[in-house]
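The complex is shown incomplete by one protein chain, all other protein chains being positioned as in the whole.
Chain IDs A, B, C and D follow the sequence of writing; residue 1 opens each chain.
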Amino acid sequence: MAEQIIFYILAAIVIVFSVMAVTSKRLIRSATYLLFVLLSTAGLYLLLDYHYLFAVQTAVYAGGIMVLFIFAILLTQKPGERITSEPLTQRIMAIVLSVGGLALCGLIIFQDVKKVYHYVTDVEIPVKELGITLMGSGKYQYILPFEAISVLLLACIVGAIMIARKR
Amino acid sequence: MNFLSIFVLIPILMLVAMYFARKRSQINIIAALGGTALLIMSGILTWMYFGERAAGNEDIMLFRADMLWYEAFNIHYSVGVDGVSVAMLLLTSVIVFTGVFASWRIDPLPREFFLWFWLLSAGVYGFFITIDLFSMFMFYEIALIPMYLLIGIWGTGKKEYSAMKLTLMLMGGSALLLVSILGIYYFAGGDTMNLLEIAQRNIPVEAQRYLFPLAFMGFGVLGALFPFHTWSPDGHASAPTAVSMLHAGVLMKLGGYGAFRVAMYLMPEAAHEQAWIFLILTGISVIYGAFSAVVQTDLKYINAYSSVSHCGLVLFAILMMNETAMTGAVMQMLSHGLMTALFFALIGMIYGRTHTRLITEMGGLMKIMPFLGVSYVIAGMASLGLPGLSGFVAEMTIFVGAFQETDTFHRVLTIVAASSIVITAVYILRVVGKILYGKIQDPHHAELNDATWWERVSVVTLIIAVVALGSVPFWISDMIQNSLMPVVNKLMAAI
Amino acid sequence: MGSLFANFSSGIVPLEAYIFVSLVMFFAGIYGFLSRKNLLMVLISIELILNSADINFAAFNRYLYPEHFEGFFFTLFTIAISACETAVAIAIVINIYRNLNNVEVDSLQELQEPELQDTKEQ
Amino acid sequence: MNYSAFLQLHDELSLLAVIVIILIYDIFASEKGARYIQPLSIVLLTVHTVLNAFPRADFEVAGGMYQYYPMLTYIKTILNAGTIILFLQADKWLRDDSVIIRRGEFYFLTLCTLLGLYLMMSAGHFLLFFIGIETASIPMATLVAFNKYNHKSAEAGAKFILSTVFASGISLYGISMIYGAAGTLYFDDLALLITNSPIYIMAMVFFAIGLFFKISLVPFHLWTPDVYEGAPTGITGYLSVVSKGSAVFVLFTIFTKVFANLTAEWQPILYGLIVISITLANIFAIRQKNIKRFMAYSSISQAGYLLLGVISASATGMSSLVYYILVYLFSNLAIFGVISVIEHRTGKVNINDYNGLYQTNPRLSAVMMFALFSLAGIPPFAGFFSKFFIFAAATEQGYYVLVFIALINTVISLYYYLLIVKAMFLNKSDQPVERITTDLPARISLVLCLIMIVFAGLLSSIYQQISALSFI
Partner (left out) sequence: MEYTLFILILPLLSFVVLGLMDTKWKPRVAGTIGTLVLGTVAALSYYTAWEYFSSANINGVYQKITAFEVVWLKFNDILHINLGILLDPISVMMLVVISTVSLMVHIYSLGYMKGEKGFERYYAFLSLFTFSMLGLVVATNIFQMYIFWELVGVSSYLLIGFYYTKPEAVAASKKAFIVTRFADLGFLIGILILSFYTKTFDFGILTSGDANVFASISGATFMGASVLSWAMALIFIGGAGKSAMFPLHIWLPDAMEGPTPVSALIHAATMVVAGVYMVARLFPVYYVYTPEVLHGIAYVGAFTSLFAATIAVVQTDIKRVLAFSTISQIGFMMVALGVSGLGGQEGTGYMASMFHLFTHAMFKALLFLGAGSIIHAVHSNEMNQMGGLRKYMPVTHWTFLIACLAIAGIPPFSGFFSKDEILAATMHFSPVLGMTMSFIAGLTAFYMFRLYYNIFWGKEHKVQHGRTPHESPFAMLFPLILLATVTVFAGLIPFGEFVSSDGAPYHIHLDPVIATVSVLIAVTGIVLATILYRKENAMPAKMASAFSGLHKAASNRFYIDEVYMFVTKKIIFKRISTPIAWFDRHVIDATMNGMASVTQWTSARTRFLQSGKVQHYAFAILLGALIITALAIFI
């Protein structure tokens, strides 16, 4: 029951701050709201007993990405500057599309997603098992994507540096 | 590779030779040699063809050769000729040969001109010798595209517009055609592209109903079928001499030949069902082209509309679906090819001197350039169907053949089409009277020269061909008639 | 929706709730993308979009297919990818800033369909 | 944990080796030695291509996460060839003062995206697929923004990264739905699990958006003209052929393998997309003045033709698709080669600037014309054959009307291709582009393209080879 309450609180935070993040007038506030959303998401992972994921989410998103955002905001914004949105018509279009899309996708998903599931609570996944899964080369094991993403990371680092540095 | 492939190889060889040729004289000599070689080869081919037939060879296609090309789609490079193809090859050779001479002094970029010229010829020759749907279509398109540059670069007037229009309309036609070819291929079992083999199969009638009009219209665009003929006046008016010759003389024949070879031969049931629609269209073409020609003032427009009329007669005769009319159709292709080429050659030569094509600005040219004048009159006479010249033989065969269809619909159409010979006389004589006879309109014209020797070569060759076809038609008509039998029999069986 | 309330009362957090959260987040992100002028805001919206998919993966994995860790790892890798993407995107945004001295989407309009002066050409 | 199986991944490993060598060389080479990075990359890539040009037997690695079948060798070889040609064409540009300092990164990043495409194509699992497609996209954004002090390039980079991430976000959401519905992300397993319930359809569509975006089908194409115009010309070429070609190929394999049960659903979708893509792209292409923008629309309509191979979903479709990619690649790169030569020398990218090109640069204009004809499907150039085959593949499945529409559009496309031919050959100009002596690498690339344009169709063995290996 407590779990439920925690979930709904988190869910409320995620939803409210998601919306606020994209509607706020100030950039830095948006970033802060986003941080709240990301942290609450990490909380949801925790609630799902994915502790490792919680850690990664917190570290990478809240720790890494947000810092990048803050730097970028500070670099490009004058303090206190209000940022403008698109014209009203476009915002209305965006709202219509988003809400319509939400309705459509929600309808389809809720109609069709599997209703029967067994939820095993309180079973933390042993990190060793995770490690083996990550490093294994069999089915349902992920060494190959792991290696592949290293190339992606490397390429992105090189690319980002190339673009960002003044030369 | 066999004997027939030479007809494609020579133009390709010419392409290479042109690439290396530097001076105008070299270019001209090489081109003339190539043209002569082709003419001689087609002569030899005709002789060999008669020899084979005389020796009792009863195959539909002679000199067959077959080379697997794309196995996945059963595409072969497959060649073979029957009487119709031989006749067409002869025609092409004559026109290529004369076209070379007609463009002896082409300017600018003679080398490039001949490069495209030979590519065009390669396409035309290829089209006539292959009996594989794919290769046929390929050569067909090869023949179309050089037109764009030939007209666009060397043409006159609103050449860019005309070139574009012509290319797009013809390509539009070939788009229809391609759908039809693919349809034929799959509905005939999807294991052969060979015309003769497909002809042995039966394409389902339901499929034919869609494929036949596509194929016929596809080829019809090139054959100036109403209402898809509008590229013709503009295109011809803007094209340089040799290109007009080749285009009206040979390329438009691809339409008739293809319609006969592909549409009629492979889809006889639908041909019977839908002939009436196209008969009306071709009937309109015949009359409409002739009437349009009456009021034109540009020589090339007159001739272009006249081509619409005459080519309409080709398709008209093909749709009559009997031996005589179809023979007439092929004869008309030959005849129209020769005399239109002659016309365009002469118009080009006259234009090259007077720098105008408006008949209102010319007059009395007969006195100034008697050779060209007399040739023009001969061409005109051929066009209006004077006995002894090619037009008469062809038209009479068509009318006699068309009249074999006994119902009122065909009869009335035949009579309507036949009345075009009067209108033809009207516009031909109008032109002759205006530009050749009468007083000299423009004093500057009085100093102009008559034809040069290379122009004479070109004109005389064509006249000889026109006269030969018109006065001794029996050998070629027999050849054509015999070759038509498979098609006619298939059409007869389909009733 | 009826089942949502049924599950609500049965004591387990329903899967639908997670999906609903993710959907709202997804479309909030989309709304942001479509309605904000600032490039960084647009990037923030993109983070929301990517994050919403992550929630889905995790929830599906836990609720429906707990025997393997497919969703789990997908989430893991997606986090890494979004980090990469953010890094590159921010680098590009900074480059834009250097070039144009602002980061408004409206200033990214040098590339667009040109006006046609004359359509009369054959 | 048996990692030796990974040694079978020849292609990826050797490409990775090339990448690493170049990276290390770039980092450690002296100022003087840095000059050799250009020939080095080209040679290494060529060696890599040649070594991996031979098909092997099917195999799977990592429980099916990586799949190999011989056709992949061909498609990868084609992409390699495209990349080599790109490198050859970009050579001159990379010697410019403004970019010379970043040329190491250029090779590195380009090869990384190529590796991403490899992974994407070989993937047997959505995770690997997604990583592959991201590896191909994100570094690509930096390549698009490569001329970073050029406003257009920077803007194009921004537009590219934003829209590509947006598309992959949707795609990712689609993948999550697939997972939610099926419980696995392995292609082989999914093929059996997928049914035609709405969630699968929605998941499939959302997932496919990512690919549609890369293929730039209408209405997912809007980024294309802007990015093509702004990006460095070499990158534009890369985007238009290598990136697009692999995406179409993947679309084919995934749609026919994973979503085979949904064929009845995705075929109409593709049908509609093909029609509007070809038509709209053609309509837009007509009005273009900038040749790179023009080529963007041309490539969009070509994508429509490529999809004809996908929609036919047959062995014929696959072989004609691969063949089409091959021909399209060489034709398009020939055009981009000429564009980049002229752009680099004179900075002119408008179609009007090509007026009278033939007077001064007959060879360049001839190459361009042949390539344009090939794109338009004029015989005897290879494009005619590829078009014919792809149409044949589609008609084989009964798509007569579709083929007809496509053919009518071919005529429109011929119109605008001829506009360029007209500019080069027919139009006269007071100030034509000056006479240009092409540098050797670009010349080699153009000759290569020309050879392929002329002979790839006439020599049937190329198609036969491909056809022998195609499957459903």
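In this section, a residue touches a chain if its C-beta (ideal position, glycine included) is under 8 Å from a C-beta of that chain, and two chains touch if they have at least 3 such contacts.
Quick caveat, the model's predicted, so the values are computed rather than measured.
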Seminar exercise, completed: Absent chain's touching partners (shown only) are A, B, C, D
Exercise. For the full complex, which residue in B:G43, B:P204 or B:G388 touches the chain that was left out?
Worked result: B:G388
Exercise. Among D:F130, D:F220 or D:F391, which one is in touch with the chain left out?
Worked result: D:F220
Problem set entry | Sole residue of B:L9, B:L68 or B:V295 that reaches the chain not shown, by the stated touch rule | B:V295
Problem set entry | Touch criterion as defined above, residue of D:L9, D:L40, D:L172 or D:I209 at the omitted chain | D:I209
Seminar exercise, completed: Interface residues of chain A toward the undisplayed chain are 86, 90, 93-94, 97, 100-101, 104, 108
Seminar exercise, completed: Residue list for chain C contacting the dropped chain reads 30, 33-35, 42, 105-106, 108-113, 115-116, 119, 121-122
For this session: List the residues of chain D that touch the chain left out of this view.
Result: 158-159, 162-163, 166-167, 170, 198, 201-202, 205-206, 209, 212-213, 219-220, 222-223, 225-226, 265-266, 268-269, 272, 280, 282-284, 286-287, 412, 415
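To be clear about the criterion, only the chains that are shown with their structure count from here on.
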For this session: Name the chain whose C-alpha centroid is most distant from the C-alpha centroid of chain D.
Result: B
For this session: Using the touch rule from the top, work out which pair, C-D or B-D, shares more C-beta pairs.
Result: C-D
Problem set entry | Separation of mean Cα positions, chain C and chain B [Å, integer] | 63
Exercise. CA centre of chain B versus CA centre of chain D: separation in Å?
Worked result: 42
Problem set entry | Residues of chain B touching at least two other chains | 160, 164
For this session: Identify all positions of chain C at which a residue touches two or more other chains, and write them in rising order.
Result: 19, 26, 29, 43, 64, 68, 70, 73, 77, 81, 84-85, 88, 91-93, 95
Exercise. Which of the residues in chain D come into contact with chain A in the complex?
Worked result: 1-3, 5-6, 16, 19, 23, 61-66, 101-102, 105, 108-109, 112-113, 115-116, 119, 125, 127-128, 131-132, 134-135, 138-139, 141-143, 145, 148, 157, 177, 180-181, 186, 197-199, 202
Problem set entry | Touch list for chain C against partner chain A, complex | 1, 3-4, 8, 11-13, 15-21, 23-32, 34-38, 40-41, 43-45, 47-48, 51, 54-55, 58-59, 62-64, 66, 68-70, 72-73, 75-77, 79-88, 90-95, 97-98, 102-103
Exercise. What does chain B use to touch chain D in their complex?
Worked result: 69-73, 75, 134, 137-139, 141-142, 145, 148-149, 152-153, 159-160, 163-164, 167-168, 171-172, 175-176, 178-179, 182-183, 185-186, 190, 210
